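Removed: one protein chain of the complex. Kept in place: all other protein chains.
After this line comes chain A, so read on.
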Amino acid sequence: MKIGVLALQGAVAEHIRMLEEVGATAVPVKKVEELDDLDGLVIPGGESTTISKLMHKYGFMEAIRQFGEAKKPIFGTCAGAILLANRINGQEDCHLGLMDMKVERNAFGRQKESFEVDLPVAGIAPDFPAVFIRAPYIMELGENGQVLAKYEDKIVAARQGHYLAAAFHPELTEDARIHKFFLDMVKEYRADKVQA
């Protein structure tokens, strides 16, 4: 399985390390052509405003929408989750709009309020070390979405078909279970395509 990590800005190397650890081939993606032979894509944490501007500039918005519409799995962490959402609280427009959810940016306060906590993640881990950094949360999740984790009653991880979103940063830990879960999603959707 070949999984790309969008490498316009943010924690790219950490995702590549984790994906390789669970047995995927992982490559950084800086140009739209590099999406062509991928089975899945990770949109990493970083600054969502910066990544979004560069995505617009280099034609990634349309290319990643097509990638998603071709049923290729996409995993967004933190800024990546914001980029996937179709609604952002307090803003009129969204970025990719691939996942039916409303997100709030910097929902847990500024950097000095950033924290880590062990959370149960449904079907993945009873005690995942979740690192929240100026993190968003999911205020509303569409009916096709499945809540995977909550913190203080706020949704912080969710899946909708072949899309996966986490408000926290599994790539900053030594725990590869969520990356393993994503790799399994990629395998599942690829198997479907091969059959079809």
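By our rule, a residue touches a chain if its C-beta (ideal position, glycine included) is under 8 Å from a C-beta of that chain, and two chains touch if they have at least 3 such contacts; residues count from 1.
In this text, contacts and distances are computed from a predicted model.
Asker: Absent chain per UniProt: "Pyridoxal 5'-phosphate synthase subunit PdxS", "ABC transporter permease", "ABC-type multidrug transport system, ATPase component" or "Acyclic terpene utilisation N-terminal domain-containing protein"?
Answerer: Cross-referencing UniProt, the chain left out corresponds to "Pyridoxal 5'-phosphate synthase subunit PdxS".
Asker: Determine which one of A:M1, A:V32, A:L54 or A:A122 touches the chain that has been left out.
Answerer: Within the whole complex, the residue contacting the unshown chain is A:L54.
Asker: Taking the full complex into account, find the residue in A:G4, A:G45 or A:G145 that is in contact with the omitted chain.
Answerer: Touching the chain that is not displayed is residue A:G45.
Asker: Please identify which residue in A:I3, A:L38, A:A63 or A:A79 touches the non-displayed chain.
Answerer: Touching the chain that is not displayed is residue A:A79.
Asker: Mind listing the chain A residues that contact the chain we can't see here?
Answerer: The missing chain touches chain A at positions 7-14, 30, 45-47, 49-50, 53-54, 57, 78-79, 105-106, 110-118, 131-134, 169, 172-173.
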